[in-house]
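For this depiction, one protein chain was excluded, whereas all remaining protein chains were kept in their positions.
As written, the chains take the letters A, B and C, and residue 1 is the first residue of each chain.
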Amino acid sequence: MPNSFGHLFRITTWGESHGPGIGAVIDGCPPLLPITAEEIQAELDRRRPGQSDITTPRKEADTVEILSGVYEGKTTGTPIGLFVRNTDQRSSAYSEMKQAFRPSHADFTYQSKFGVRDPNGGGRSSARETIGRVAAGAFAKKILALAYGVEIRAFVSSIHRLRMPAMEDFPTLAQVEATAVRCPDPKTAEAMIEVIKKARSEGDSVGGIIECRIRNVPVGLGEPVFDRLEADLAKAMLSLPATKGFEIGSGFGGTLLKGSEHNDLFENREGQVRTVTNRSGGVQGGISNGEEIRFNVAFKPTATILQPQQTVDLQGQPTELMGKGRHDPCVVPRAVVIVEAMAALVLLDHAMRQTAQNRAFEFPQK
Amino acid sequence: MPNSFGHLFRITTWGESHGPGIGAVIDGCPPLLPITAEEIQAELDRRRPGQSDITTPRKEADTVEILSGVYEGKTTGTPIGLFVRNTDQRSSAYSEMKQAFRPSHADFTYQSKFGVRDPNGGGRSSARETIGRVAAGAFAKKILALAYGVEIRAFVSSIHRLRMPAMEDFPTLAQVEATAVRCPDPKTAEAMIEVIKKARSEGDSVGGIIECRIRNVPVGLGEPVFDRLEADLAKAMLSLPATKGFEIGSGFGGTLLKGSEHNDLFENREGQVRTVTNRSGGVQGGISNGEEIRFNVAFKPTATILQPQQTVDLQGQPTELMGKGRHDPCVVPRAVVIVEAMAALVLLDHAMRQTAQNRAFEFPQK
Amino acid sequence: MPNSFGHLFRITTWGESHGPGIGAVIDGCPPLLPITAEEIQAELDRRRPGQSDITTPRKEADTVEILSGVYEGKTTGTPIGLFVRNTDQRSSAYSEMKQAFRPSHADFTYQSKFGVRDPNGGGRSSARETIGRVAAGAFAKKILALAYGVEIRAFVSSIHRLRMPAMEDFPTLAQVEATAVRCPDPKTAEAMIEVIKKARSEGDSVGGIIECRIRNVPVGLGEPVFDRLEADLAKAMLSLPATKGFEIGSGFGGTLLKGSEHNDLFENREGQVRTVTNRSGGVQGGISNGEEIRFNVAFKPTATILQPQQTVDLQGQPTELMGKGRHDPCVVPRAVVIVEAMAALVLLDHAMRQTAQNRAFEFPQK
Partner (left out) sequence: MPNSFGHLFRITTWGESHGPGIGAVIDGCPPLLPITAEEIQAELDRRRPGQSDITTPRKEADTVEILSGVYEGKTTGTPIGLFVRNTDQRSSAYSEMKQAFRPSHADFTYQSKFGVRDPNGGGRSSARETIGRVAAGAFAKKILALAYGVEIRAFVSSIHRLRMPAMEDFPTLAQVEATAVRCPDPKTAEAMIEVIKKARSEGDSVGGIIECRIRNVPVGLGEPVFDRLEADLAKAMLSLPATKGFEIGSGFGGTLLKGSEHNDLFENREGQVRTVTNRSGGVQGGISNGEEIRFNVAFKPTATILQPQQTVDLQGQPTELMGKGRHDPCVVPRAVVIVEAMAALVLLDHAMRQTAQNRAFEFPQK
């Protein structure tokens, strides 16, 4: 169903921008995982509005409550209910928007699809919905780390026309979190922050690209032919608001190479089958090969801008709309933790599927 | 499950490259659709090997049989069994590959995941599997055309470093099929064919990009928050062999624009709410807005090249492998119909979901 | 996933007996359904503890809150979050039960399956979980009533050895609700109440049978071959705590008839194809035939009894356990509304599936 994601580690999110709050249910979480609300909160704090001077000034604590499925600090294997209450809502900011469709927002399509919509803050189409993903992703991330030592690191690699230089090393969390823009290259980060501030001062917005790298992924995750690991990652990323593209490994650039240049040769490195290069991006034939998973996600510039824009009203009449509300001039830095959460949800689900089909039974072989 | 795709119009594919054949089952096909084996065959002929002098010289008729679900020329609403018998298999070509992993193929990951694999022609990981998708896609395409007049047109927009000029008009099928490379710009097509022939003569391979455009899509298809239309399209495309990237609308290029440049303003055109530009690519908030859907898919160069390559064997020992078998120096032209099939499967599934939730009931309103 | 039910109208429940509360999420609810918390509450009040002198004396208001998906009194097509806060919990009553397995309860199996369990009130295995089903069922019931005039009427037809006489007429809600035991035959109801009171006075418990009848069901609901209507009803009913059997139409008794006695002959009644008899119970070949759907559900006697019982503790050592807590001597009367809710969920889901596949398209026929 549309508000659920995953097969075995399955999350369902609910709630609207200006309703009582945002919820998520995790079904299928393995039991006996030690987890605290603080650990989930740490992830939520990375997507929280008002966290720095380049995000929306809205102030929401986004405090998570665990309502079920955890007993004496450990998961019980039963569904986990998570809830984050909405606190700083100003519906009045949206009164005009009730009557007209905001350009490049979901107002028109929601209205057309359902015949009705909650206009306050975009209702269900608001990016506040991703709170549930991040909260649930915290469980997945911790399980992957405990079980395999998986590390998932997303970061901002480009903002508008600024692109950070290629980084060979796996960035540390500290490097990513060092600046408000979450680009691990300090010099580029500084310039990016200026670009974002300038856009805001002009009532405009910018987009960018998030790169995600994942290491210590076990070989064998991914379920061809349809549920390839990269297919599920692509779906996960394109299910995020404002995303317009996904590429893994060599991506679109790989089309510029010949086969003899693109192929990842195999070698035996310290007793392991490894590839010499990693243009595959850690996935071959839809299945993880143990190399670092690397993918990029394109985010368009924020649709809400503080400039008058031509549009039509509910009756289809031409009108003009002036962006209001308190919005991010660039959503990309806050989306880093969301990308990580979605990646974790995909990987854990596939790890559980792999276990179920391919590790559960050992048959006697002649 | 991994070999099924779709929720309401659901296909399941089975079969290996060198087994008896390739099959597909469609579950959920609406009844009373008039359809013939010839209509399905016409689509299969577009992906058939040996169709031109830039594809593999393998000769397979790929003749489809309808084994169930169609009675007196019409679908009955019960599952449709489709089967294409394999005919031109030469397993001997694969004897070396039993012992060593072909670089950038699925040999290593299948072996690692399942502990076993059918090495002949890549077994299940062969692109022959896509036969089932194309056959099933023929049903979806016809339903969409009859029900809404939907037209799906994929074509090759770039091969290696050659990129066709932007084309404003919706390309006709005749334009696409005019050349073996399926690029509707005749001049670029000619050059692309030369590039592919040159790669083949060098025992090398090239990749490229397929652009897909879809018109007459009803407003309202797509199921936020996870099953957004673009998310399901992304998954569909990344589930195809050799794909490395997906972008919709402005895509990665859209990150270079500001919000004020990127937003699609609304206007009333001939009584319809329409967007002035289409950087959204026909989708807003995960839901179709009635504009042309436009997306690009990146295909890497074919992994099989007729050159010696370093690799390791089943025991992890270094060895060298020389590509054999009869392969495409470039898979992109034959993939055009597969992209169309997958797009059709996604759209029809969403059309049925939209009907089920949003068109089934009309409640009395005060 | 285990805590979700339905395909298109899909509910997910979460929460434990003694946690903060019980929740449910509905995904796929059609938009523009007018609904109020009061309508849901009316259903919940029929399963509420403490509603009469033959139920548990626990006092819980079980007040429902709608947390999302309803805007200005109408559903919006987005997920509906429902929450009922727990209020009257006395965990202390369960301290002994932490250490030993209650006979014929889920303590042992939960502990064995998950390696952990919330012992308070049975945690997730408590029948309080069905609150979420009843709340979600209220939506389904209303939609079915508005769309088709479907009426679902469950009632208690037997308690322990008392069985009510066959009732030809469709019982009214008033008849069912006339007595605390929810048996529409007043005389039997009176005797049943005595049986239940006697069981309670002896610290014992009794079970019984609920009959469910549904009229105005459209012809055509049910999805062979696996998702037959009766198969999904059977699953729905056996998913309820304390159920041990399900039969539809002639049921087990039908095995005593010959084909010539059992077959439902067809006739034309007022222009409709109807069956003369209804041993099929409203379903043929897994699909509703428009006749009244009739099925029975067997509920075992409540496992909790206020008598000492032999059992083993967490260490596997023999011990004795004395039932505590405030329990129903017979759960059957309170289960009536739960049976109705599950039936509504099954029917609505099938109605939406039928629409999606079989009513969405009309193809030109030669």
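Here is the rule we go by: contacts are C-beta pairs under 8 Å (C-beta built on N, C-alpha and C of every residue); 3 or more make two chains touch, one makes a residue touch a chain.
Keep in mind the model is a prediction, meaning the values are calculated, not measured.
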item: Chains still shown that are in contact with the chain withheld from the display; value: A, B, C
item: Absent-chain contact - pick from C:T75, C:T179 or C:S280; value: C:S280
item: Residue, one of B:S68, B:S260, B:N278 or B:T319, that touches the chain absent here; value: B:S68
item: Option touching the unshown chain, where B:L32, B:A61 or B:L256 are the choices; value: B:L32
item: Option from A:I143, A:C212 or A:L321 whose C-beta touches the chain left out; value: A:I143
item: Contact footprint on chain B, counting only the chain that is left out; value: 1-4, 7-8, 10, 12-16, 19-21, 23, 25, 27-28, 31-32, 65, 67-69, 71, 74, 76-81, 113-118, 123-124
item: Positions on chain A contacted by the hidden chain, ascending; value: 7-8, 28-34, 74, 77, 143, 146-147, 351-353, 355-361, 363-366
item: Chain C residues that touch the omitted chain in the full complex; value: 1-5, 13, 101, 103-110, 112-115, 124-125, 129, 158, 160-161, 199, 204-209, 219-220, 222-228, 230-239, 241, 243-252, 254-268, 271-273, 275-276, 279-281, 284-289, 296, 298-305, 307, 309-312, 316-318, 353-354, 358
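Operating definition for what follows: only the chains that are shown with their structure count from here on.
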item: Chain A and chain C: spacing of chain centres that average the CA atoms, whole Å; value: 38
item: Distance between chain centroids, defined by C-alpha means - chain B, chain C (Å); value: 45
item: Of all residues in chain B, the ones touching two or more other chains; value: 224, 353, 358
